[in-house]
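Of the protein chains in this complex, all but one are displayed in their positions.
Entry: chain A
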Amino acid sequence: MPLDQSFVGRSYPPTEPYEVGREKIREFAEAVGDTHPAYRDQEAAKALGHPDVIAPPTFVFSITFRAAGQVVEDPQLGLDYTRVVHGDQRFVYTRPVRAGDRLQVTSTIETIKSLAGNDILDIRGEVHDEAGEHVVTAWTKLVARAAGEG
């Protein structure tokens, strides 16, 4: 059954703050093999104009995707997560995520489409810091493949 269009525009309450740890940034940078010093050396980050070590651009996905769980697991929406694949991903940054940030995510369902039995869901995650300033917005397109297909 196609997802209920009346969920378009629905926003979920902001998540509890996620505190960005410098060792978590280092661990993530190592996992993607990116050796840039701005991820682990505060002086190197400062030399580039950042107040503290910064995170690789895609680091924030771990936080926004966890927040999108509110949407994905909303029983009223009824998305079958076992059929979901990640279609598109986009980030628009006001500034890089950095160590010490306490980030909150507000997730909104932007669009719901049904195409050839597939449910397509666009979720926007707005990420703000403790001061309420915008840091990054993440758009995640999820595709729930038609039941009975592969």
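Everything below uses one rule, namely that a residue touches a chain if its C-beta (ideal position, glycine included) is under 8 Å from a C-beta of that chain, and two chains touch if they have at least 3 such contacts; residues count from 1.
The definition used in the following text is that contacts and distances are computed from a predicted model.
*Asks:* One chain is missing here; what is its name in UniProt, given the choices "Putative arabinose-binding protein", "Phosphotransferase family protein", "Dehydratase" or "Hydrogenase nickel incorporation protein HypB"?
*Replies:* Options "Putative arabinose-binding protein", "Phosphotransferase family protein", "Dehydratase" or "Hydrogenase nickel incorporation protein HypB" narrow down to "Dehydratase" for the missing chain.
*Asks:* Given the contact definition stated above, which residue among A:Val20, A:Ile54 or A:Val72 touches the chain not shown here?
*Replies:* Only one listed residue reaches the unshown chain, and that is A:Ile54.
*Asks:* Which is it among A:Glu16, A:Asp41 or A:Asp88 that touches the chain not included here?
*Replies:* Going through A:Glu16, A:Asp41 or A:Asp88 one by one, A:Asp88 is the residue touching the chain not shown.
*Asks:* Pick out the residues on chain A that sit against the missing chain.
*Replies:* Chain A touches the chain not shown through residues 24, 27-28, 30-34, 36, 38-39, 47-50, 54, 56-58, 61-62, 65-66, 85-93, 95-96, 139, 150.
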